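Attaching a single structure in structure tokens format; questions to follow.
A single protein chain has been omitted; all remaining protein chains appear in their positions.
Presenting chain A:
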Amino acid sequence: MRRLPQYAALAAYVVFLAFPLLWLLSTALKTPQEMALADPTWIPREPTLANFTDAFGEQDLVGAAARSLGVALASSVVTVVISLPAAYAMARYRGLVNKIAIGWVLVSQVFPFILIIIPLFMILRDLELVNTLPGLVVVHVTFTLPFALWMLQGYVRAVPPELEEAAAVDGATRLRSIVSVVAPLLAPGVVATLLFAFISSWNEFMFALVILQNPDVMTLPLTLVRFTGPEGVARLGPLAAASLMATIPSLIFFAIIQRRLKSGLMAGAVKG
């Protein structure tokens, strides 16, 4: 009984968190007739999966998902490949460069994207990369890089340098010791960083909006917005169904990474 207020507060939070989700799910399962009722119903009377199939008919969801997948895969792999050595250097060497690198990681979080996105758009336009997926990959790599560096250098720091020193005593070259001693221990961190970069790219909206204006090359978030129509008039059922489908990769990611979240990913913003 003493705990009653606490349970009430918990219940209030759960309702606040869950009710938009439940409404999304409910809307996705409704028929157009039920949607038009004056009094909306929580539980669909005749649940249907038609909205899911309709969603594919209304927008090029398969193509958009394929493009998002390609961009996210390319961006995450490139991000990790180029930030891994740099993260190693940040963790293992001290010096001015190191301080500048850390300072830049912090600064890059503070500056409004608009200050970067306008010149970047102009550069990409001159390189004929606007409205292309490689153009978007370049942008996504640039914007996931700071945080990937930050995550990875944390993981490198967690590997005791003594292990490398021991390998050096045994006559291993630095490269050799990195490959056979450090790399295996870093594997979980690399996977986490890959997933982080993948999801950031998969969810990213603002840069995609600026870089991709042609519907034929739009990624999934941009395609989802097209469901709302020019005047905000939308077919709500397919919109809800498509939204749910777009969330699945992120949910899988969080199911995998959930245990790590609390400790490691303090600033792991998956920004919009």
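Keep in mind that, in the parts below, contacts are C-beta pairs under 8 Å (C-beta built on N, C-alpha and C of every residue); 3 or more make two chains touch, one makes a residue touch a chain; residues count from 1.
The rule is short, and it goes like this: contacts and distances are computed from a predicted model.
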Leaving aside the chains on screen, match the unshown one to its UniProt name from "Na(+)/H(+) antiporter subunit C", "Phosphopantetheine binding protein", "Inner membrane ABC transporter permease protein YcjO" or "Acyl CoA--acetate/3-ketoacid CoA transferase subunit alpha". "Inner membrane ABC transporter permease protein YcjO"
Which residue among A:Ala18, A:Leu49 or A:Leu163 touches the omitted chain? A:Ala18
Cross-chain touch to the chain not pictured, restricted to A:Leu49, A:Ala66 or A:Val81, is A:Val81
By the contact definition given up top, give the residues of chain A that touch the hidden chain. 3, 6-7, 9-10, 13-14, 16-21, 23-24, 27, 35-36, 38-40, 42, 81-83, 85-86, 88-89, 93, 95, 97-98, 101, 104, 108-123, 125, 138-139, 141-143, 145, 149, 168-169, 174, 202-203, 205-206, 209-210, 220-221, 224-225, 227-228, 236, 239-240, 243-244, 246-247, 250-251, 253-254, 258, 261-263, 265-272
